[in-house]
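Yeah, one chain of the complex is gone here, protein chain that is, but the others are all in their spots.
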Amino acid sequence: MTAEPGRAWRDTPLVFERSRPGRRAGRPPRPDLPVPELPGSLRRSQPPRLPELAEPEIVRHFTALADRTFGVDTGFYPLGSCTMKHNPRVHERLAALPGFRDLHPHAEDEDAQGALELMWNLQEILAEIAGLPAVTLQPAAGSQGELTGLMLMRAYFDERGEERDTIITADTAHGTNPASVTMAGYQLARVETDARGNLDLADLRAKVNERTAGLMLTNPSTLGLFDEGIEEVAEIFHGAGALLYYDGANLNAVVGLSRPGDMGFDIVHYNLHKTFSQPHGGGGPGGGPVAVRESIEPYLPAPVVVRDGDVFRLDHDRPKSIGRVRGFAGPFGVFVRAYAYMRAYGPELRDMSEVAVLNANYVLARLRDAYDLPYDRHCMHEFVLSARNLKREHGITALDVAKRLMDYGIHPPTVYFPLVVPEALMIEPTETEPKERLDDFVDAMLAIAQEAAESPEVLKSAPHGRPVRRLDEVRAAKQPVLRYLFDEHPALVT
Amino acid sequence: MTAEPGRAWRDTPLVFERSRPGRRAGRPPRPDLPVPELPGSLRRSQPPRLPELAEPEIVRHFTALADRTFGVDTGFYPLGSCTMKHNPRVHERLAALPGFRDLHPHAEDEDAQGALELMWNLQEILAEIAGLPAVTLQPAAGSQGELTGLMLMRAYFDERGEERDTIITADTAHGTNPASVTMAGYQLARVETDARGNLDLADLRAKVNERTAGLMLTNPSTLGLFDEGIEEVAEIFHGAGALLYYDGANLNAVVGLSRPGDMGFDIVHYNLHKTFSQPHGGGGPGGGPVAVRESIEPYLPAPVVVRDGDVFRLDHDRPKSIGRVRGFAGPFGVFVRAYAYMRAYGPELRDMSEVAVLNANYVLARLRDAYDLPYDRHCMHEFVLSARNLKREHGITALDVAKRLMDYGIHPPTVYFPLVVPEALMIEPTETEPKERLDDFVDAMLAIAQEAAESPEVLKSAPHGRPVRRLDEVRAAKQPVLRYLFDEHPALVT
Amino acid sequence: MGYLSLTDADRAEMLAAIGVSSLDELFDQIPPGVRFGRELEVPPALGEAELARHLEELASRNVHTGSELSFVGAGIYDHYVPSVADVVLSRGEFLTAYTPYQPEMSQGTLQAIFEYQTVICELTGMDVSNASGYDGCTVAADACFVARHVSDRRKVVLAETLNPQVRQVVKTYARGFGFEVVELGHRDGVVDPDELGAAASDAAAVFFQQPNFLGCLEDAPALAAAANDAGALSVAHVDLMSLSVLESPGAYGCALAIGEGQSAGNWPSYGGPHYGFLASRSDYVRRMPGRIVGETVDADGRRAYVLTLQTREQHIRREKATSNITTNQTLLALAGLATLSWLGPEGLREVGETCLALSQYARERVPLEPAFDQPVFKEVAFRTPMPARELVRRARERGVNPGYALGRDYEGMEDVLLVAVTEKKTVEDLDRLASVIEEVCA
Partner (left out) sequence: MGYLSLTDADRAEMLAAIGVSSLDELFDQIPPGVRFGRELEVPPALGEAELARHLEELASRNVHTGSELSFVGAGIYDHYVPSVADVVLSRGEFLTAYTPYQPEMSQGTLQAIFEYQTVICELTGMDVSNASGYDGCTVAADACFVARHVSDRRKVVLAETLNPQVRQVVKTYARGFGFEVVELGHRDGVVDPDELGAAASDAAAVFFQQPNFLGCLEDAPALAAAANDAGALSVAHVDLMSLSVLESPGAYGCALAIGEGQSAGNWPSYGGPHYGFLASRSDYVRRMPGRIVGETVDADGRRAYVLTLQTREQHIRREKATSNITTNQTLLALAGLATLSWLGPEGLREVGETCLALSQYARERVPLEPAFDQPVFKEVAFRTPMPARELVRRARERGVNPGYALGRDYEGMEDVLLVAVTEKKTVEDLDRLASVIEEVCA
């Protein structure tokens, strides 16, 4: 045993390695009743090797793992496209109210009036924000919102007897868009971005035709730029009888400032975990409600929440519905948080977006001389820089910059996305950051640009202050070890 | 701005330094009513300089401070005399049940039957554990329990018309004992410890007389040793008409194994935050109930919880009571946790103490050759080593050992107490530690003993892996800076 | 707004640094025709205290599991969620981090997911698990998408005893996959292996549930064998809480095991968020949807964890990805990990045995005829002498919610009541259920 500063932080055994045969924490109730015998073939033959620990070490284990995790609560987290804003603590209290947390989803509508009213209120606010009248809360995340949207398009065209098989996405689109297109059974076409960062209208006109079902677009785009030709874009699609789908990942830029419905979009998804502060939870949960124009409303997934006078109910009787995309009426706990967030802002939700845009532009202004700026415009809530100048001059990549930021106590931005920008650094500060945190980040980025010139090896070998250094990701993929294997667990040889 | 590994951990501004004029988090409700004018002399003249922050930075601030704090949830914490055991997580849930957390202490008894029943049940279990019939839950901590006990003695002798002015404590006694004696208006006398670590009976006999009100004793003592002559001790005091007070700080050693009442003690306090797992909270809260013999029961602080058939009530009508020592009926939230703890163990509370003793003896056995053992006996739930061998041979003190342990990710034991052992290291592992954590500690202690010989300077300058190195404590006391002074805050010059 | 930090001074400084005179200039890029010209018509802002009061009022109008003695299950169960789950759910670091794209920042989340994957593999008997799907329904659609890539067949077979919502979701997705969906009826509450084998002969995948939605235990090994023999992927939809007493899908030869994780560590929460799990044999690892964490080393040779096999995923493979999922249900899955670690093998076995014992007791004690003659795990279906919904209504007037009326999903089962227990129920609870049912049927 040696004492190495920070050693404890670095070494955290697997929960299985903390296990000892015969230890236990939970003691479930055991009624004084005989346990019936099961038919032999149905009975478990090999007991599962769950970890065996008493409670104290379980708590320490997860505490230690939390210590090795960086969240928004830890510090600045400008992960572009992900809107890593502050998650109000009161939401955790509210979602845990017994009337919400312990409500069974098979409850009769009359026993869930509070929950249904909350969902109905949430729908109303979402509709107002999107400028579209009808909302389904069911989709579990943005990606599922996309897929739902594409299914809605199909149902819409089916009823109209139109056969349209192609969806157009931008070359800046998030990977979920093309993936959703395939899952929905559509063909994909791609439209290019012009020199100002808008959709290339000429390219678009050439690609839209009677086989085109619709467009999927993020606006502002993943470049953080509002499409200045959005009105023409909408005209082109609507002119061809096609629909427009709004990927709401970047809605945080425009709440109260510009509405997708007014831009011409027919279907919109929201990411409740981005714009409306459901905590990201290390990967999820999320919420991906979808709003649509009246003409598409009949196809929404069932059930939907409706209001009859003062009474709320789940309407399952939706003959034209595309069907169900998830269990029950959606991730209710996420709705509680999103609704609380909206009610905390009220009409000042507009401030939220304004400050998000202001913060991003401030950081952009302070960094534009040290990094390459591929599109020289004001940005919306995020912006994309390129490290290609550092790469050209010093061999320093976007990844090196990202890793070195960690040593400054800052989470890296999104890197290498969107694909149209080489060595991309996609920076989204969010509105909940105070100016000092923005300045810390700028200072760190400027210091790194200088380090790139003066001591590039420090960057190449960064991070230096995290529990681990850079990982061998090739090995992880080539010799995959995807679970603990107990006695047969492969030894780590380097 | 420079990047230094672990830098963020080291630098945490004061909440006042994160403040900017005009920022805010909470927005209290503001009814649409006029605010009445107060008479000028009653009106606040200078606004308090509370910090001004939005919520995101408040959360980060306290998260960062928590990160700089080591608790039982972080790792091994063998702080002798403090019983730093695991604090079950379910207690936090239970204490937060609205029926407990939101219950107003002026509630009528009939509206607090659940709370009163809990308190009554708790009293019953405490009484059974102590072997004494009557319990008050009111005292806020062990020290207040002591003071209450001494007040009870006075009331007892007052009624009997006896003037007794002296309390005897052991030379191993915790500082609270003599301090309580003074606060209760008694004189102090001190009895010595013999070579086996028991009270010196001869010394005791010489000191007990008709002026003696009583004895205050910790048993097992702060040396972690059960007083083998306890029956004689009790005889001596009772023979002189005096009373025995049991400082329950070390009760964790004997629950279900030996009862203070059976040992001859007349008054006992419990430390609910030690034996019964109320989390220590960085210093508190605690709970210090007191149990007494029947003859002392009339003097207990009012109110006490009584049971009439199936109904529970607070009895305020206690004409002989010493009076109230704290607000209301005691720290109720602490009772919820302590009661839950006892109910989780049931009669197996005895296991708790047995394992506490086993763990301590195991660590003792493995360390006895490397450190000095002043009393060569089996210990109870804790034991005291001395680093005098290291001091003599290598100039390494108990403090150096303590500071070096930090680099091994372990909280130091209590040091320099009890006063009768030079270079004392007072080690209490508690029962909730698995053997591996005990072994880690032993390995670290053995490594340190070796380092003392081989590289003493590493120990002298330890810790090396904490957010700060050793502090200038003299300066803190000589030039006290006890609050932030804003613009006039003294600069730190070293 | 207490979530925002900029002061007027901050704003002025920042605008100056940007080089604009007002915030509006930043929005010049929004064409005037699509600018929103008015204030949002949404209810006014509430401070935290008012917000809490408003939501407490809404919550108080729901009848939750604490307000009556309830035997409703049917997919969502009232198992005990231990307090160690709070350690995961309440830690800001777990809560406010995102997908661990930067492994050096997220070793905690990554290691926990790796542990979760191991637990899922152990319970299901599979080789590989992903980091979670949305819920027990969507993982079935995901499994179809796996089947679509490993098979040329374009049909999937769903046992009618599979959770109705799961079937609905599969049907919704099937259209995009170009899959025909066939449902297979039950005989006395379970699926017949021969019938299943016949239906599977031209199917890409076959889905069944164990224990099934009617509460019955299928002859799962026979069903899996029938599907496998027919050249279809066999997919078992299972309940994690049963897998200490019921055989694992891996042991009886399934290709994939999926399910709803809620019962292990999540609150009912009116339907979510929960986690779906999806595990498979190693044959299908490169067709798995979603995040997967793998073990590797860092530059110093230290063990470390990282998202791996990312060439399956949408951000790399785009339209050729194995799924479009990105945000998943990690936090809920980790609550599941904490819960299952807390139970351990013994605890989980005891939960299973308690469920078996209580459901058997219910079967004997409740004065109704069991609807099916099959072994059960934690749910028992009974025939009711009046419409089951009517019986439910009457029993609830007496403070007991006796179960789920299967007629809500199954035509012809209007007189079948599905009674669910978990280890939280007691003999006294079941006695009370029995006597209330006796009363309302008298």
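Read from first to last, the chains carry the letters A, B and C; within each, the first residue is number 1.
The rule is simple: contacts are C-beta pairs under 8 Å (C-beta built on N, C-alpha and C of every residue); 3 or more make two chains touch, one makes a residue touch a chain.
Just so it is clear, the model here is predicted, and its values are computed rather than measured.
Asker: Among A:P13, A:P29, A:P47 or A:G185, which one is in touch with the chain left out?
Answerer: Counting the whole complex, the residue in contact with the absent chain is A:P29.
Asker: If I consider the whole complex, including the chain that's not displayed, which of B:D262, B:E294, B:E393 or B:E454 touches that chain?
Answerer: Reading the full complex, the residue touching the unseen chain is B:D262.
Asker: Decide which residue listed in B:E146, B:D200 or B:E423 touches the omitted chain of the complex.
Answerer: B:E146
Asker: Pick from B:L97, B:V306 or B:A453: which residue touches the chain that isn't shown?
Answerer: B:L97
Asker: Which residue numbers on chain A touch the omitted chain?
Answerer: Interface residues of chain A facing the absent chain: 20-29, 53-57, 59, 63, 88-90, 92-93.
Asker: In the complete complex, the non-displayed chain touches which residues of chain C?
Answerer: 2, 48-49, 52-53, 56, 66, 80, 82-83, 86-87, 90, 92, 342, 423-424
Keep this in mind: only the chains that are shown with their structure count from here on.
Asker: By count of C-beta pairs in contact, what is the leading chain pair?
Answerer: A-C
Asker: Would you mind checking which chain's C-alpha centre is most distant from the centre of chain A?
Answerer: B
Asker: Report, in whole Å, the distance between the mean C-alpha point of chain B and the mean C-alpha point of chain C.
Answerer: 45
Asker: From the mean C-alpha coordinate of chain A to that of chain B, what's the distance rounded to whole Å?
Answerer: Their C-alpha centroids are separated by 46 Å.
Asker: Roughly how many whole angstrom separate the Cα centroids of chain A and chain C?
Answerer: Using C-alpha averages as centres, the distance is 19 Å.
Asker: Where in chain A do residues touch at least two different other chains?
Answerer: 23, 55, 59, 63-64, 67, 72-74, 86, 88, 432-434
Asker: For chain C, which residues are shared contacts with two or more other chains?
Answerer: Expected reply: 2-5, 10, 47-48, 82, 84, 87, 92-93.
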